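For this view, one protein chain was removed and the others were kept in their places.
Chain IDs A, B and C follow the sequence of writing; residue 1 opens each chain.
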Amino acid sequence: MIKVGIVGGTGYTGVELLRLLAQHPQVEVAAITSRSEAGLAVDELYPNLRGHYPGLAFTAPDAELLGRCDAVFFATPHGVAHALAGDLLERGTRVIDLSADFRLEDAEEWAQWYGQPHGAPALLEEAVYGLPEVNREAIRKARLIAVPGCYPTAVQLGLLPLLESGLIDIEHVIADCKSGVTGAGRGAKVGSLLAEASESMKAYGASGHRHLPEIRQGLGRAAKKPVGLTFVPHLTPMIRGIHATLFGRLTQEPGDLQALFEDRFKDEPAVDVMPAGSHPETRSVKGSDICRLAVHRPGGGDTVVVLSVIDNLVKGASGQAIQNLNLMFGFDEMAGLNAPALMP
Amino acid sequence: MIKVGIVGGTGYTGVELLRLLAQHPQVEVAAITSRSEAGLAVDELYPNLRGHYPGLAFTAPDAELLGRCDAVFFATPHGVAHALAGDLLERGTRVIDLSADFRLEDAEEWAQWYGQPHGAPALLEEAVYGLPEVNREAIRKARLIAVPGCYPTAVQLGLLPLLESGLIDIEHVIADCKSGVTGAGRGAKVGSLLAEASESMKAYGASGHRHLPEIRQGLGRAAKKPVGLTFVPHLTPMIRGIHATLFGRLTQEPGDLQALFEDRFKDEPAVDVMPAGSHPETRSVKGSDICRLAVHRPGGGDTVVVLSVIDNLVKGASGQAIQNLNLMFGFDEMAGLNAPALMP
Amino acid sequence: MIKVGIVGGTGYTGVELLRLLAQHPQVEVAAITSRSEAGLAVDELYPNLRGHYPGLAFTAPDAELLGRCDAVFFATPHGVAHALAGDLLERGTRVIDLSADFRLEDAEEWAQWYGQPHGAPALLEEAVYGLPEVNREAIRKARLIAVPGCYPTAVQLGLLPLLESGLIDIEHVIADCKSGVTGAGRGAKVGSLLAEASESMKAYGASGHRHLPEIRQGLGRAAKKPVGLTFVPHLTPMIRGIHATLFGRLTQEPGDLQALFEDRFKDEPAVDVMPAGSHPETRSVKGSDICRLAVHRPGGGDTVVVLSVIDNLVKGASGQAIQNLNLMFGFDEMAGLNAPALMP
Partner (left out) sequence: MIKVGIVGGTGYTGVELLRLLAQHPQVEVAAITSRSEAGLAVDELYPNLRGHYPGLAFTAPDAELLGRCDAVFFATPHGVAHALAGDLLERGTRVIDLSADFRLEDAEEWAQWYGQPHGAPALLEEAVYGLPEVNREAIRKARLIAVPGCYPTAVQLGLLPLLESGLIDIEHVIADCKSGVTGAGRGAKVGSLLAEASESMKAYGASGHRHLPEIRQGLGRAAKKPVGLTFVPHLTPMIRGIHATLFGRLTQEPGDLQALFEDRFKDEPAVDVMPAGSHPETRSVKGSDICRLAVHRPGGGDTVVVLSVIDNLVKGASGQAIQNLNLMFGFDEMAGLNAPALMP
């Protein structure tokens, strides 16, 4: 049994960590912090947790307290982990950061997209990008994990086999992504109101979104050279889920694409390549840590289409964070993550 | 480890049994039947189950096969359990019927509401109404369980304390109930299409609904005399959830209503009386076997209002069925039912 | 052609006025004010209006400008009309207030529910409660209209025939009401986010809601004595619509209830009594100024159930406001309000 802490527990990734960890046989949540809600019992904010965390209340962030944990999750806006991670690492506490703070290896690029200097460039070298399907061994040994973003997870998993095998034109990759509204967080914004976002569909950030450099970096690592990516995210009237529709142009006869995908992920516990001809639905992963994929080649032409679905709060955030934790502490990789998706 | 079978597994209560039983440590699903889908793997119909039931496929109903199970769930339209339950009981298999077949103790009344003669009146006497909060001891010893309907569960749990204590006018009880569309089942009906049922709200069955006699019977048992009930169900644009708003007129000073409710349910693992002043949300029980209750006395007047929420597919059907199974086989009552609700 | 102004045009009732008035043959919108959005073109905030109001932009509130209008709508939070209405009336401009400022005849009661002193008690006597089905003649001559609230409109229209005819026990009337989220306005509140309010149902204000005194006042006028009302509003996962389910206990044989309702509303252009046995859907009035009603007497017992649906933004606010305007200026009562509801 290890002790974990959660910094910034009032947002959606925070409560999702609590929901999932309630089923984890080897983890105890010892501390959860929130500046704004200090003193409030977690189940007053999230009644679904009533009975699961008796006595657990939000506290003000406290390095002492967090430093007594074996690992600490950051479910915070960017910048917070920059400020606190170094101190925790020195205390021997491992850090799993769900924010964007350590996702980009280039501090300059980070500063450009986030409009402020990088707050902990010295830690960048040891930070491990927590995508188990790519970095499993490094994760096992890591002290500091940058959990991938939701869009980056769905897009990378869908494109890895094509990029690693060099089958597509890497200068013109297209990712058309659709996300549920929890992707925008729990902040009270007019555009996220049910009255505004329901019964509607819209693109956003078509000329540039903060997940773009992270995706490009990941795709570039897989392709071993820079990848030209057009990424258009859309807001979709649902609570959870990301559907990434990925388009690549084949530069050679690809052979059996279905087999390529099945081989690439055959030992991956969190990736499910569906049968040929499938169209995965986001609801098939609602509440679960699975990414389901399908690959199509319409009309046998030179365009390959990959469909990739995840739950943005699970495989796209808190579930993947726990997968990382499990690897770091030698637990079963899917411990606490085995429940089937909620369907219907 | 016991073996269970599911008859009629293609509907929503069937797949919900599979979803929940996947997490049950002491139960193996040995057979699942469906006349229409025989031969199909369960995870082809329900991709959320991929990886959870390797090799499990629907088969045609087969008494031999089902008779080798320790218990069989019926997740079928009415009439089916009438035809098969007797044979299974003779083979020593316990029967947990999620349909309406054994809910009414009076075969005549059943025939009236369902428009056909009761198919197994001889079994009525031994059938136990599977509401653990009322019949726990009888359930432990039962061979044949009638799992309560979804509306009846939400309404009875909300009214039990008031009726058992004789505080309200039993001739004029009102239950205004709102249900998600899974309550109408997986049948393809125009009225259940997203295009018809979304962005709208409507009552139905205002002059009489099949759950009415079941609720009246249950309330009458609690009050120990006939109860006059007006029951108006509504179709609500959500997938899961029932919200019952219950109105009773006090016939005497009730004392501390909050304490009355807390006392009545203090040892109940599946009922959560929320703090005074609460308004439970259906999402706080989404996917979970919990019924959350709140009691109000607006303006200190003579009307008491109870708010009662359940997930119609869990506490209102498959979860409660498993709660019954657990009691019948001496397992922890909430085995397989411990995951927090999915929120947001 | 008359000129109208709108104060507080950025909220949902403001944009709804613009949507409806775009189709009104005798009205020109000459001014629209908003402190926060002054300078912004209306169609930048509401792109559905592109092409309909070329050149119209929000301006800071300006009594001079508004005073040049024939009528001014207040689509503001409470308190604003208190401050500005008197001045406009003196300038000869008629005032149609969609807020709660002039709905209660008793300034004390208003102060109690709104937590501040009434800001214009001297105007209360001349304010006319703008429910055309009750006050048509007074509205025609009025200078100052208090447009009824959304819940009050749905509840009063459903209960008028029963109260006016003295058929029900007026001490125990129950209104169980379900509203779409636009009822909560365009303010950015966490509880109104799609991620929070979708796929869920909850009651709120069970122990007291600001619409309660307004409803009680209206019902009391109809019954000619005080009415005891239990009012429980619910938040429903849809954008628009109110479904009021109303329960009354008959104190005598009521005769033909269907005929009673049809007679009461036979000349009302905005009320539609549906055929006996109907269950009106809120979507059947989406975007329209119609209130649809159905009356049931379940099991022929002593409880009467009325189902009443409106679009909270139209008959519950902006449409009704225009109905008042039409009456005040001698236009056809339904001018600008004739389009069928949007269904599906």
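Keep in mind that, in the parts below, contacts are C-beta pairs under 8 Å (C-beta built on N, C-alpha and C of every residue); 3 or more make two chains touch, one makes a residue touch a chain.
Note that the coordinates shown come from a computational prediction; the quantities given were computed from them, not determined experimentally.
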Touching the absent chain in the whole complex: find that residue among B:119, B:152 or B:237. B:237
Per the definition of touch given earlier, which of B:12, B:129 or B:331 contacts the omitted chain? B:12
Where B:199, B:302 or B:333 are the choices, the one touching the absent chain is B:199
Which of A:178, A:221, A:264 or A:315 sits in contact with the chain that's absent? A:178
Contact with the hidden chain, among A:39, A:92 or A:228, goes to A:228
Extract the touching residues of chain B with respect to the undisplayed chain. 12, 180-182, 186, 188-190, 192-195, 197-199, 237-239
Touching the absent chain: which residues on chain A qualify? 172, 174, 176, 178, 195-196, 198-204, 206-208, 228, 230-232, 234, 236-241, 243, 245, 247, 249, 277, 279-283, 286, 294, 296-299, 301, 303, 305, 307, 309, 344
Residue-wise, where is chain C in contact with the chain that is not depicted? 12, 15, 18-19, 22-23, 46-52, 182, 186, 198-199, 239-240, 272, 274, 280-281, 283-288, 290, 292, 313, 338-344
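Throughout what follows, only the chains that are shown with their structure count from here on.
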Between chain A and chain C, what distance separates the C-alpha centroids? Give it in angstrom. 45
Where chain C touches two or more other chains simultaneously, the residues are 195, 198-199, 237-239
